[in-house]
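Quick notes on the structure that follows.
Removed: one protein chain of the complex. Kept in place: all other protein chains.
After this line comes subunit A, so read on.
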């Protein structure tokens, strides 16, 4: 994917040219995605902002030792995951420190009602459908739809197989599709049905 190539290019300029400019661009390109991901683990946007900032600080400090990094995007997501889980551990607020107790409020996404494709009502229905999914399934859906990670990248990040990613994503798509379908207005349905006949 083109975007991924761009991020790879920026990452290389940080590691090999010590380019502050590339570093800043990399931060801008990835910070909000990583913050949302971290916030779903630590349940706080404020904390997540600090965690992601720390991830980038350590990226700068270690920039000359990162020649082994094959996929910068996965590297930054994994760093964010680890630091987020560590932060929870230090706070001793939670008994379990795994990705099973995600705060899915931070992950919710929905089609933009403003671009006219769906009504605000359908958009809400979709959001509700997503929220009814298991936490991990919601996370996978978001990572792929919103953060545009590939199956392989999600698999690596969550330590699962690409088959599992595929199956989980299919569950999410099915649930959302059903929510949309039930709500197709007669007119829209007719337009598509007429094509059929």
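Some observations on this one:
The rule is simple: contacts are C-beta pairs under 8 Å (C-beta built on N, C-alpha and C of every residue); 3 or more make two chains touch, one makes a residue touch a chain; residues count from 1.
Methods note: contacts and distances are computed from a predicted model.
For the omitted chain of this complex, the UniProt record lists the protein as "FecR family protein", which is one of "FecR family protein", "Cytochrome c-type biogenesis protein CcmE", "Xylose transport system permease protein XylH" or "ATP-binding cassette domain-containing protein".
Considering A:88, A:110 or A:157, the position touching the chain not shown turns out to be A:110 (whole complex). Those residues of subunit A that touch the chain absent from the view are 1, 8, 12-13, 16-21, 24, 27-28, 31-32, 35-36, 45, 49, 53, 56-57, 60-61, 64, 67, 70, 105-106, 108-112, 115, 117-118, 126-127, 144-146, 148, 150-151, 166, 169-170, 172-174, 176-177, 180-181, 184, 188-189, 192-193, 195-196.
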